[in-house]
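Left out: one protein chain. Kept in place: all the others.
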Amino acid sequence: MRKSLVRTGAAALALAMSVTALAACGPGGGEESGEPTEITMLVLGDKPTNGRLEAMLEKLNVRLEEEANAHLDLFYVEWADWQTQYNVQLLSGDDNVDLITTATDWLFAWENAEKGAFLPLSEEMLQENAPKTWDQVDAAGDWDLTKLDDGQIYFIPEDNFTQWTNHGFFYRGDWATEAGFEDGTITKFEDFTTYFEWVKENQPDAYPWDIAGPNDAALTGYLQGHTDGQTIQQVSAGIYFPFQTTESDPYTVSSWYMEGDELLEAAELAKEWNDIGVWREDALNYDGDTREEFFAGLSGADQHHTQTFVGSIVDNMTKKQPGSDPKFFYWGQENGNYFRDILTHGAMAVSANSANPEKALEVYDVLRNDEEAYKLLNFGIEGTDYVMTDDGKLGYPEGYDSSTDALGSNFWGGRMDEFEPDRVTDAPNKQEIYDELDASAKDYEYSTLVVNKDLIDPTLAAMGGVLSEYIPQLQYGKFDDPAAAIDEMRQKLNDAGYEDARAAIQTDMDAWAEERGLE
Amino acid sequence: MATQANVARQVRGGRYEPLPARSRKSLLRRIGDNRTLLLMCLPAIVFFLVFSYAPMPGVWIAFTNFNYRDGIFGSPFVGLRNFEFLIQSGQLWLLTKNTILYNVAFIVLGNILQIALAIMLNEIRSKYFKKISQAAMFLPYFISVVLVGVIAFNLLNYDTGVVNALIEQSGGDPLKIYSMAGLWPIIIILFWLWQSTGYGSIVYFAAIMGIDNSLFEAAAIDGASAWQRIRYIILPSLKPTFIILLLFSLGGIMSGNFGLFWNLVGNNAALFQTTDIIETSVYRMIISQNNFTSSTAVGLYQSLFGFALVMTCNYVVRKINEDYALF
Partner (left out) sequence: MTAVVATKRPRKVKAGKDDLVLRGISYLGVTLFAAFCALPFVFIVSASLSSESAIMRDGFGLLPNEFTFAAYEYIFKAPQQIIGSYVVTITMTVAGTALGLFIIAMTGYALQRKDFPFRNGISFFIYFTTLFSAGLAPTFIWISRYLELRGSYLAVFLQLLMTPWLIILMKNFVRSVPHEIVESGKVDGAGDFRIFLQLVLPMMKPALATIGLFLALGYWNEWYLSSLYLGSTVEFKPLQYHLYNLINTANALRNSVAGSNVSITDLPSNTLKMASAVVATGPIVLVYPFVQKYFVSGITVGAVKG
């Protein structure tokens, strides 16, 4: 008797193990009609823990319930390992996420759409569930920016939001003046050598440019200012975008990594900078916070885009380094080779695994077009998270500390100019900067180009591997002989099938150009 | 009850099995007779079925242009395309070479150091000294590799690293360690030894403790020196332990201590030539290149190569001395 009892115990344990392992924990599913549907939106960022997000969501959900009979929850892909986490989240086929923040340049929307992570959105579906969004994007003629070669729409562009995400250097006007630049203004990429040398000699506590991790900023900055290359956003190899056209020959696909001497010039400049000690010797392995170091006066430069400059750098530097006169040098400034923001730098996709795609679109339509919902989501609760100043700017209440009190909802896939007030933290000369950029920026011509990558995917993957080995080292000037290294890299890229990939893209480019009667 | 079970077995057997009655019966009986022991193994069997065997068909990804929509078996078949460049570029060879060389170094140096330490530990008479030193030797085992990376950076970096501070104090020029690929095999091996020697030595120490005392007494009577004692008694008696450990390490010769390598080297491409092993490369392909296919291709190669290697070694060992064979 007891013997069999014991035996049953063992069997039960074994079974329990298999059951836990196999049964898994699927979602509940099956919502009753009438109950609000729970919609989850994937955003990037660290989930705030100050309680402000929850307070906002509670209010927002009241509004959403009225407007769409739905509730919104946010799912965060956190900054640590964000690329892994984002990829892994899509790969997992998680059906708990309905809306996914994406972007064609930094979140690889095309790749992910092709891989089937996003639900194709039919026109009827959009018109029915997100009518306001449909009308606005349609009126702007921007739906073509989001189609794959099957003619289907895969995401909704953030096409009604002015932002400048062209990259460049942030540097200190006060130091540049002392280094001998008139007005403390640097106008050529190479001139930073003088600036960095001055910082190295006269600011012993500071790195001329504290930068860290795999990066290609120094190379891209030079290439953009010394060629008329325009990067094709649709084709990436790993985290790199190796295909360009040129302004002079706009329908011929080439690569500035493969052709011309500019890459070598850039690499030689990087080597010169490395030898001066512009960045930490161990920049590739360093994992400190270099922007904070810029704010603390421990770095002479920082690198990011215009939006960061006008929204955060000027404000922080003015407060933390009074008199530092922060300035911005953008890549391509010297030759006018820079671009108006593509309209898909932010976008929103519906997950292919979403249980309620229609409802997700409905919610998105409200978030994007309903002023009350929009303000709640993006700015928070008025009086607590923000205040409107007398001159109509968005400011912060007394005692608000942006480092601990931030809302952090990070809705980057559908912001609207009409709901965005100026902010008190904006650079005073924001409009000037925008106007200057606007005056000579180029448009990205190829937004509607669709590249069929089925046959070249393995090639692109192989090229990505090669680039990830060479580019960071060229960027930090780590090769003793950059010329030899570049030859080697080019040889390997050729071996990986560069020419095949280029030819395949060229074919699509030709078809695209012909369709439009270009050249 | 027993009869009932037998009848049931016969019925079931009669319906399905074309085999002669006797052998069928004996297999079923064997299962029946050992059902408790089998049940005791069941959780482990289920575990390995679910977490190790079930995903195996997924290696098919290596032969496809994988996409989420069509899944593993619906994605377009591309044959060996994913392997082509890996082989052609010499990357697969580099990874194989690095992985195997590191493991060989770990096995050889690790065992020498562990045995030496075990012999020294055996000579220690003070109980407290032994206890404290053992505790210290285990300390690295408790430190997560995540931290090991941070420690390494703070020891080795150019500007504020402890090592360079010492070099400068003694009048030398600081070393750009994070660009010196040639130095890293030594660094990685040192960290590995730091992490695992303490534990490993305890295993050997235990084996020494297990040596029959009369051997030492006899040696003392014969006037054997301390060195002779080590040479003729201790070392020979460690041989079986050594061989078992060796074979087990061989099983993992194509894998590596991913956490250690990743946290020490990370994305520093300047060091890949000497530090990239199969597992770091697989991981990087996924995280920074979103490339599931090549990464699976490398993984599949790793499994096949490792499998062939171990089977060969095991075959050789079995020929030489069956007792030492793993299976």
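Letters A and B mark the chains as written, and numbering starts fresh at 1 in each.
The criterion applied here is as follows: a residue touches a chain if its C-beta (ideal position, glycine included) is under 8 Å from a C-beta of that chain, and two chains touch if they have at least 3 such contacts.
Note that the structure is predicted; figures quoted are calculated from it, not measured.
K.L.:
Using the document's definition of touch, tell me which of A:N69, A:Q85 or A:N335 contacts the absent chain.
P.N.:
A:Q85
K.L.:
Touching the hidden chain in the complete assembly: which of A:G184, A:P208, A:G346 or A:P458 does that?
P.N.:
A:G346
K.L.:
Residues on subunit B that touch the omitted chain in the whole complex?
P.N.:
Against the left-out chain, subunit B lists 30, 34, 36-41, 43-45, 47-48, 50-61, 71-72, 116-117, 119-125, 129, 131-151, 154-155, 157, 159-162, 165, 194, 197-198, 202-203, 205-207, 209-210, 213, 216, 220, 225-227, 230, 240-241, 243-245, 248, 251-252, 258-259, 282-283, 286, 292, 295-296, 299-300, 302-304, 306-307, 310-311, 323-324, 326-327.
K.L.:
Tell me where the left-out chain touches subunit A, residue by residue.
P.N.:
2-3, 6-7, 9-10, 13, 17, 20-22, 24-26, 44-47, 49, 75-82, 84-85, 88-89, 91-94, 96, 105-106, 163, 165, 167, 211-215, 286-292, 295, 298, 304-305, 307-308, 311-312, 316, 345-346, 402-404, 406, 408, 410, 412
Everything below uses one rule, namely that only the chains that are shown with their structure count from here on.
K.L.:
Just the number, please: Cα centre separation of subunit A and subunit B in whole Å.
P.N.:
Roughly 39 Å, centre to centre.
K.L.:
Provide the residue numbers of subunit A that touch subunit B in the complex, in ascending order.
P.N.:
Counting only subunit A, the residues touching subunit B are 7, 10-11, 13-14, 17-18, 21-22, 81, 83-84, 87-88, 90-91, 93, 108, 111, 114-117, 213-214, 238-239, 280-282, 284-287, 352, 454, 457-459, 461-462, 464-466, 468-470, 472-473, 478, 492, 495-497.
K.L.:
Could you please specify the touching residues of subunit B with respect to subunit A in the complex?
P.N.:
36, 39-40, 42-43, 46-47, 50-51, 65-70, 76, 78, 81-82, 84-86, 88-89, 91, 153, 156-159, 176-179, 265-270, 272, 284-294
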